[in-house]
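Only one structure is covered here, and it is reproduced in the block below.
A selection of the complex's chains, in situ.
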Amino acid sequence: MMIATTMVFLMHLGFASLEAGLTRSKNTVNILFKNTIIPAIGLLTYAFVGFNLMYPGAEYAGSFFGFAGFGLSLPEGWDTSEYNAGYTFFTDFIFQAMFAATAATIVSGAVAERVKLGPFIFFSFLYVGICYPIVGMWKWGGGFLNTLETPFYDFAGSTIVHSVGGWGALIGAALLGPRIGKYTSRGMTAIPGHNIPLATLGVFLLWFGWFGFNGGSVLSADPGLVSKVFVTTSMAAAAGAFGALIVSYLMFKTYDITMVLNGILAGLVGITAGADQMGVNSSIIIGLVGGGLIVLAVVFFDKIKVDDPVGAISVHLVGGIWGTLAVGIFGDLAGVGQFVSQLIGVVAVGVFCVIFAGVIFFVMKKTIGIRVDEAEETEGLDINEHSMRAYPDFATKD
Amino acid sequence: MKKIEAIIRTSRFDQIHTCVAALGVKFLTFYEVKGMGLEHARLEMYRGVPYEPAYIPRTKIEIVTVEELVEPVINCILTEGKTGQVGDGKIFVYDVLEAYRVRNTDTGEQAL
């Protein structure tokens, strides 16, 4: 599980690469900066408040909120496997802490190319430090979602990690408005990402990290279960690629690699909720549907003019909801009761995150402002917020 | 001395270069420019959104040459640069007052 931790760490590089690759070169330093500082924020806030918000201890079982105090305090036997069957306190902490930043990294992609750096970092502190661990506590910390009659099931976080990020992304992108030139009076224009190899690299690293994410979430070294999770994870990703390929080819008559990459992620996000509950065939179906769905979602969000440069909302929110509900439809837990529990979880998390993110973004919008000014956006955030260019040696087109 | 400036299809550069070289034109300068004209750029597609690149990449050739060669050079470009499709480009001719070779300060036609 410690190795899983390091693999999850690489997911942050995956996000950084994917988001930088799918946006324009004039905003690359900005995106890399955000995705470098966010994991640092995640680690520090999680140590300071997050862990104790998420795992406040048994006395808060069934509740909505609990807090065990600032900082980390070492329990008895922290350094041996007495802490918990198979792993130590620090293993537990660092594995969880590596996740934490993900919620903000997802948002980062959706608000890219126009959000002001300072307000976004402030948002990240609150979202990663407070919103994510509270939601996490609902299920993993023994909160009310875990004590439903048919407990809500979310193996590694389709809802608790990905949807949380996805809701924040939706609210952020909607409140910011689209990038200049995206939806004009003459219709929609494409704003192509500047570096497809970088984006591809990002998705492979995310897939790689997902083995750690899902595999490590077994929270034990049971090789039977871990290996099963590896298989379901891989199958869903592969099927996600095909799902997106088929739907995007039918719709656009071209082989769109960015859709295939998004499809892989959708498959991964989709299987995350039930990676240990599915068989090979269900994994493939979940991946196929997830991959196809994502293409429709991208088109849909474009239609309602929510501008999401990297497809984060489609992948993490739509994919996360699909995966969570799929636990009620396929696999060992399938059943109406489970489906309803899943739905409760999706809705509860959605409402909370929308309000949490909405309030922060809205207040900031009305006060300090959340969007860079027009000249800055046109010229690029790199030169304006960082006085630096990502590729100073290369000549760029217009 | 005249300057011949031609905006051509990038894909015809090699043929035109071979033709003018055969005339004895040893020097030429060229660079990438962007054109707007009758031809439309082919549609590209990104994440389901088709879009037309804002311009067409073209090559501009500049050849400064003596009067006698102006016509043959233009013929090269007209012949070799032609596909008959919208987008084949244009040729413009200008007067050159003086020319110098930096290496040995030759001037006039000597310098070409």
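So that you can tell them apart, the chains are marked A and B in the order they are listed, and the count of residues begins at 1 in each.
Methods note: a residue touches a chain if its C-beta (ideal position, glycine included) is under 8 Å from a C-beta of that chain, and two chains touch if they have at least 3 such contacts.
Since this is a predicted model, take the numbers as computed values, not measurements.
S.K.: Across the whole complex, what number of copies goes with each label?
M.R.: Only one copy per chain type is drawn, but the file holds A x3, B x3.
As a working rule, only the chains that are shown with their structure count from here on.
S.K.: Between subunit A and subunit B, what's the gap in Å when you average each chain's C-alpha atoms?
M.R.: Taking the average C-alpha coordinate of subunit A and of subunit B, the gap between them is 51 Å.
S.K.: Show which residues of subunit B lie in contact with subunit A when the two form their complex.
M.R.: 34, 44-51, 54
S.K.: Which stretch or stretches of subunit A touch subunit B in the complex?
M.R.: By the definition above, subunit A touches subunit B via 188-193, 248, 251-252, 254, 256, 258-259, 295, 298-299, 302, 311, 398.
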